[in-house]
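Only a single protein chain was left out; the remaining protein chains are all shown in position.
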Amino acid sequence: MSGWRRERAARDARIEAGRAHAAGKVVAAASVVDLLEAILRPGDRVCLEGDNQKQADCLARGLSQCDPARVHDLHMVQSGIVLPEHLDIFEQGIAKRLDYSYSGPQGARIARMLYGGQIALGAVHTYLELFARYFIDLTPNVALIAGVSADREGNLYTGPNTEDTPTVVEATAFKNGVVVAQVNEIVDRVPRVDIPGDRIDFVVEADKPFYVEPLFTRDPAAMTETQILMAMMAIKGIYAEYGIRRLNHGIGFGTAAIELLLPTYAERLGLKGKIATHWALNPHPTLIPAIESGWVSQVHCFGSEVGMDRYIRERPDVFFTGADGSLRSNRAFCQTAGLYACDLFIGSTLQIDLSGHSSTVTQSRVAGFGGAPNMGSDPHGRRHPSDTWMKAGREALVTGDPALMRGRKLVVQIVETFGEKLVPTFVEKLDALELARKLKLELAPVMVYADDVTHIVTEEGIANLLLCRDADEREQAIRGVAGYTEVGRGRDRAMVERLRARGIVRRPEDLGIEPLDADRSLLAAKSIKDLVHWSGGLYEPPAKFRNW
Amino acid sequence: MTLAEILTSLFPDGHAVSVADGLVSGDGPFRGARLAVVGVDGNTPLGIEGAARLSRLVLDVVRAGGGTPILVAVDSDSQRMSRRDELLGLNEYLAHLAKTLLLADASGHPTVGLVYGHTAAGAFIATALATRVLVGLPGAHPSVMDLPSVARVTKLPLDKLEAMAKDTPVFAPGLDNMVQTGAVQGVLDPARPLAPQIAAVIDAMPAGDTRDALGRERAGRPVAQEIAAQVVREAALG
Amino acid sequence: MEKLTFRHATKKPLAGAKAQAITGVVASGNLEVLLERALPPDACTVEIETPINGYGDVWEAVVADFVARAQPGGIRITINDGGARPDTVSLRLLQGARLMEV
């Protein structure tokens, strides 16, 4: 019944057209444009692998050089909008629609293009949500992916930054799509097979190694006393209090400070082995001192980090590694792990409103949220208890039968009350709402909804929103830690003191912390060089982070 | 004035000063003895080789003794900006050149700087500014940094800087401003023979460093002298 | 540059005998605070020079909280601000007061 095989036939036709520019599966870098023009059709859904870190940059350059008369109106379905070419193709008319998750470095340009109508936006997803839609209604016709090496059969080694690749290939290759992989080199035998060759249709030997952004490297030298103070409060007021062992950290300096205080401050509090043992986390260099001090049992990674490869190879008890010794990361699995198997997510944001909604979207930047909304949400499908989860559930329980109580995931925002250039973090109304109005978006781009947030940590204190019993208490708890922002100064002082008496607002002194003790001498490493020393010379930081 | 015109005016009976690779060296008859001349010509940047050659010439004069005065004539670029010069320690070469000039002066060889063209930054410090007395010729334009670069670094609009430069000698490039700061003692008259003018400069040499006093008198550096003097006073209290 | 001056009545003199102390550095996002035991014990003044205009009410709130908390009677405080955030200002003021108390 040919009526049931039209997609398959179309796929075969594309591949055959592409073969004209290939030797077997292998395509020269110089022939990328010809290949893409041969296999792409107007209106195709295309995943141009742009991960959080790894970029199929050679294929991106090729796509941006295609003739818009032949390749146009593509619907891009990829998690990261990172390279300039990712947006160039919209300006050129090669692409038209966009569904994505994260656009950090291109956040300002994407906002301009949305306002200018050059991009027809589907939605700004979370990673898991976009991956899920790959299998339901956003299945790619063509996937353009990146790996370290491949053999002539197409067996692909992704290297430590496996990231999104298995998910993208799964959805494309098994649903009549065409998969093109760019690799740094073609080899006789790959170190390990991350993607079997029968899922890869073409292999392009790239003109230069794919680009990886060192996104998770936080230089301890730039860590401030305020961030250290917040980290001390989080450790004592949340990690110790709830006994948090399974967790995920965001990428900000506040959480990096927590990592660097584990072997010092937290060790002195006697918390070793009781907190922060199992992680869903990229291999943060700032976690090295905690790992070396025996704090960390295991870490599963979304992706890798530049310079961490040798260190990870030598610590297979801690990290997930392949038979070849290198890290195996996987964004979809790690996001799932963060959602269902972690008891705490802690991260940062740019704006928080009076209810606790937060967003990193401002009117001039649409950065997207990546994984934060997954991590920073309470999974209603969870069915396994833990002490942490149950304690949070009890705190939140207002009415109903205690026997039917379920737990709560801890979702913590750790923010300084003012950001860069004295821009307040706490606001009456999120910029995201204004953006949604201007762009006529049905859904405002909120990163973490108020009903998912359990705590807010600032340099002024911790607000425990689980214990708030009505909207008014919630607002005053938030105002009570909002420092000298207008929101903070607008607090009802008497009510905040009453909340403090109930432990809903806790100041450093309530936790037995003297703010003047928040000193850089508490950091297990004060510089990138210190991290190298901690790693026994195994960590090889990127040049831009060195000062030796 | 060009270097040739300067040398003719300075040594009307002829001289043995030559220029090679932008470096000036030699001497000429002066008050019955010789006047040694070293320097940089033709807006040449000063790198490690040039600095080492100039310092060798100065040491030759000092070693020979006899109190031969040294004229440091300068029309240079800034220090040579290259990775190689810095790799090999340009700061040591420039400092060494300045030290040889300062040693010469301390050893009885009067040193006079003469800026007749451009000079800037490290090259300026290592040469003309390392003499006992620095004079200029009209048209000279010493600078630390040109105003467009200052505008870039300070993030101030160029037109605002240009307006400020008119009545704020402390930051703006140019000979007049360096005179007001006290770095340049005075400006010679190109219309008159230079030999007697240089002789007069040598005869009137101050014993100590009077640049901050001049800067105060001329209002280009209003507080430096007073600050330095106060430090000396407070140190004496211990 | 904006100049601000705040005067507060204090209930008691700041502890300690140190005549003066300085803390912090004038740098981006930082500030320096000079404290001098130069006033009657029932008064405290805070003079500020800041390159960021329009934050007078924030400074007023930060200074008022500090005075209420530290009771820095007799102290003349002078601040050169480099654009510090309020929490950094609070921290430096408290550090300064502690230095005076030794």
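For the reader, a short list of remarks on this structure follows.
Lettered A, B and C in written order, each chain numbered from 1.
In the analysis below, a contact is a pair of C-beta atoms (placed from the backbone, for glycine too) under 8 Å apart; a residue touches a chain by one contact, two chains touch by 3 or more.
One rule holds for everything that comes next: contacts and distances are computed from a predicted model.
One subunit of the complex is not drawn; among "NADH-quinone oxidoreductase subunit K", "Biotin-independent malonate decarboxylase subunit beta", "Leucine/isoleucine/valine transporter permease subunit" or "Urea transport system ATP-binding protein", its UniProt record names it "Biotin-independent malonate decarboxylase subunit beta".
Taking the complete complex into account, the chain left out of view touches A, B, C. Screening B:Gly66, B:Gly139 or B:Pro222 for touch with the missing chain picks out B:Pro222.
When the whole complex is considered, the residue among B:Ser9, B:Ser25, B:Thr44 or B:Gln79 that touches the unshown chain is B:Gln79. Summary of contacts with the chain left out: across B:Gly28, B:Pro69, B:Gly122 or B:Gly136, the touching residue is B:Gly122.
Within subunit C, the residues in touch with the undisplayed chain are 1, 20, 22-27, 30, 32, 34, 36, 49-51, 78, 80-83, 95, 99.
What subunit A contributes to its contact with the hidden chain is residues 221, 225, 519-521, 526-527, 529, 532-533, 537, 543-548.
For subunit B, the list of residues touching the undisplayed chain reads 48-49, 52, 55-56, 59, 62-63, 79, 81-96, 98-100, 102-103, 106-107, 121-122, 124-126, 129-130, 143-145, 150, 153-154, 156, 164, 168-173, 177-178, 180-183, 209, 211-212, 215, 220-225, 227-232, 234-236, 238.
What we mean here is this: only the chains that are shown with their structure count from here on.
Chain-to-chain contact here is organised irregularly, matching neither a line nor a ring nor a star, and falling short of all pairs touching.
Computed from the mean C-alpha positions, the centre of subunit A lies at a distance of 59 Å from the centre of subunit B. Per the touch definition, subunit C reaches subunit A in the complex via residues 52, 55, 57-58, 61-62, 83, 85-88, 91, 94-95, 98. On subunit A, the positions that touch subunit C within their shared complex are 224-226, 416-418, 422, 459-460, 483-484, 489, 515-516.
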